[in-house]
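These notes are about the structure you will find just below.
Note that this is a trimmed complex: some chains were dropped, and none of the rest were shifted.
By written order: A and B. Residues from 1 in each chain.
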Amino acid sequence: MIKVIVAGFMGSMGQKTVEMIKQTDDFQLVAGLGPHAQEIDKSEYHLADDVQVFDQLNKVETDADVWVDFTLPNSAFENVKFAIEHGIHPVVGTSGMSDAHLTELTQLAAEKHVGGLIAPNFGLSAVLLMKFAQEAAKYFPDAEVIEMHHEDKLDAPSGTAISTAKMIAEAREQNPSASKTEATIDGARGGDVEGVPVHSVRLPGYVAHEQVLFGGSGEALTIRQDSFDRSSFMSGVKIAIPAVIKETSLMIGLENIL
Amino acid sequence: MIKVIVAGFMGSMGQKTVEMIKQTDDFQLVAGLGPHAQEIDKSEYHLADDVQVFDQLNKVETDADVWVDFTLPNSAFENVKFAIEHGIHPVVGTSGMSDAHLTELTQLAAEKHVGGLIAPNFGLSAVLLMKFAQEAAKYFPDAEVIEMHHEDKLDAPSGTAISTAKMIAEAREQNPSASKTEATIDGARGGDVEGVPVHSVRLPGYVAHEQVLFGGSGEALTIRQDSFDRSSFMSGVKIAIPAVIKETSLMIGLENIL
């Protein structure tokens, strides 16, 4: 039985984590951390009576094995430091932590031999897409990325698409074909990420989707993932919880434990 | 039985036309026009002995009903003028004729009441895609175009993709959603064609493919066409030959007879 504490248990992802833990036989929710946590009605947040709640990091006292964290970057940094120092394995779903903070936490985890994971994306399909794209790039140096999101997404390309393109660029063992194409309309050939064109579609109805297209002599390979809703993130968290216990360092990216 | 003359019968598309006519019960090949045509061995170009061949336009004497033309723009202009003047219905697969020439031929055909067709693309799947995209745009003002071609294609976007985007822009009855997206990498949002983003993929292996993506509240509609080889053009020519006989004006674009 793996004992888990959830930081940010009152938020949307925190609550999804609470529910996932309940439905998993091998996991036990032992504590939650959140602002004003001591004033709440536990049942409203689907906590059993014996789950401890803390409203400040410095009050936390727990025998949890794993620390799941869905808080903002600054809190997450302090939380994870605390977790590592107390031998609790962090599983962190926060994106946007600074490089300095990531380095500090990685060093601390190495020192203390505490395995953990910080992942910007816990969606299994997205992470497998990146992994497979990286591997295919060895054989197919010619690749392009197309991502599709709802029209309210503020940035383009998506962070995942940029990461995918970078991974492809790094994994290539040959130069891509020298294309003779000239764009007669600016932008038609997409955005350039280290030599990999990235195309961003923004349309109502779409949720979050990514495709990688590879082409070679007489053939093509396409890898596509569709995220229909954020419930998909929980499959990744569920895989990460038992995995970090067996590790002795802090990893960045879910692909490292797949 | 429809009698056909093929101008440019020695070229690749001309030869495909010769073969298609042979395989179609209702069509009869009566003549061919091509440079040095009188010096050739007819059987090498799959012509029966009774097919007349001419090496110059001013030598042509024929009772053909339909004039199929796969020559270069300048020859095609002279050829089509000749055909219309002689009451032969032109079916022309040449792209790149000037607007002035198109206007002149259209007027001449109207005067003479001779139906005909000039089409830059005889691929049925491409033409249907444009037709459906135009219709869908009435209900889904939010649309993007993605086209994929082999890496040797010189231009981007493809002519068909630009035409498709323009048709969508014209057919829209509502404004598309005001997107909040900002591109952090130039070109990520594609090339803009009258408010319709167009994305061009160039990869080895691919032949000629086009997709139109429509998005609306909670749903998406995608129309895709794949041209695997140019044999696909013959389906369009086959449909055009009997169709132009029933018309009394010169039409531009295969969609006008579908």
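Note that in this section a residue touches a chain if its C-beta (ideal position, glycine included) is under 8 Å from a C-beta of that chain, and two chains touch if they have at least 3 such contacts.
Bear in mind the structure is a predicted one, so any value in this text is a computation, not a measurement.
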item: Identical protein chains across the whole complex (2 displayed); value: 4
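We adopt the following convention: only the chains that are shown with their structure count from here on.
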item: Centroid spacing, where centroids are CA-atom means, of chain A and chain B in whole angstrom; value: 48
item: Touching residues on chain A, where the partner in the complex is chain B; value: 142-144, 146, 148, 150-157, 162, 177, 179-193, 197-206, 213-220
